[in-house]
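Comments concern the structure below.
Of the protein chains in this complex, one is absent; all others appear in place.
Now for subunit A:
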Amino acid sequence: MTGTTGTTGKAVPPGAADGTGTATPATDAAGGTANPASGAAGGTATPALAVRGLTVRYRDVLALDGVDLVVEAGRLTGLVGTNGSGKSTLLKAVMGIVRPDAGSIAVLGHDGAQARRRALLGYVPQAEDVDWTFPLSVRDVVAQGRYGRLGPLRRLRAADREAVDSALERVGLTALADRQIGRLSGGQRKRAFVARCLAQEARVLLLDEPFAGVDVSSQAAITALLRDLVAGGVSALVSTHDLAGLPALADDAVLLHRRVLVRGAPEVVLQPENLALAFGGAR
């Protein structure tokens, strides 16, 4: 169950593996220089998330093949790719619920177990991974964000209740806090789970297809919320199908198809010749 399968020296050399790096900054180091926040001098800033040589196999199917990926601290990386390109698998491997066959994962410099102990990672699951009929209110779900900080009985203290209330307010769900979670719209549901990450005080957010089944205005609201959080110092990795919305959402983008095909600024990744690598080739 560990997110780090040892630091096997067999991490695929970044960039070298994807000969398709075209004009994009192919190596992580180069990607870092494009990031004003991380300080080009020496690159001492610890990345929010550093994935090296991540390989995941489901029985005979190779889901991820030596993926290298860095989410710089205080930035939002968009993860794009076709269905079955391994986006969800990548997020689940980072969360430690899919066991990698090789590679390493570091969250703010910590290995997976340490990151979980510190509750650094917040996860917003795909809509279909949630039981929306479950008898919990929005507030109940957000309160679960505090659980890692509580005693064995998970009894909320006054400070925890305040954290839950302010998380609800931040995402604009205060008025709906006592609704059963299934009685929210698609966009509200996503915001409820983001609020749980906020209550958790997670430093790195992983969102799996937050815009699936969400209308345009809700998508804009979620994008604005995420930008707001990132401006506040949180880092995020967001998988999405929505290529048009990518520039407004992400600081950096990664095009995934079992391995990283292209990485760089959203506009660069969205160039037709780059998209063709993932979308053109796939039937």
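FYI, a contact is a pair of C-beta atoms (placed from the backbone, for glycine too) under 8 Å apart; a residue touches a chain by one contact, two chains touch by 3 or more; residues count from 1.
Methods note: contacts and distances are computed from a predicted model.
The protein name that UniProt records for the chain not on display, among "Transport permease protein", "4Fe-4S ferredoxin-type domain-containing protein", "Membrane protein" or "ABC-type lipoprotein export system, ATPase component", is "Membrane protein". Touching the missing chain, out of A:104, A:200, A:240 or A:274, is residue A:200. Touching the missing chain, out of A:45, A:62 or A:119, is residue A:119.
Only one residue in the set A:75, A:191 or A:257 touches the chain that does not appear here, and it is A:191. Although one chain is not displayed, its contacts with subunit A can still be listed: residues 1, 92, 95-97, 116-119, 121-123, 125, 129-131, 134-137, 140-141, 144-145, 147-149, 152-155, 169-176, 179-180, 183-188, 191, 196, 200, 202, 213-215, 217-218, 221-222, 224-225, 228, 232.
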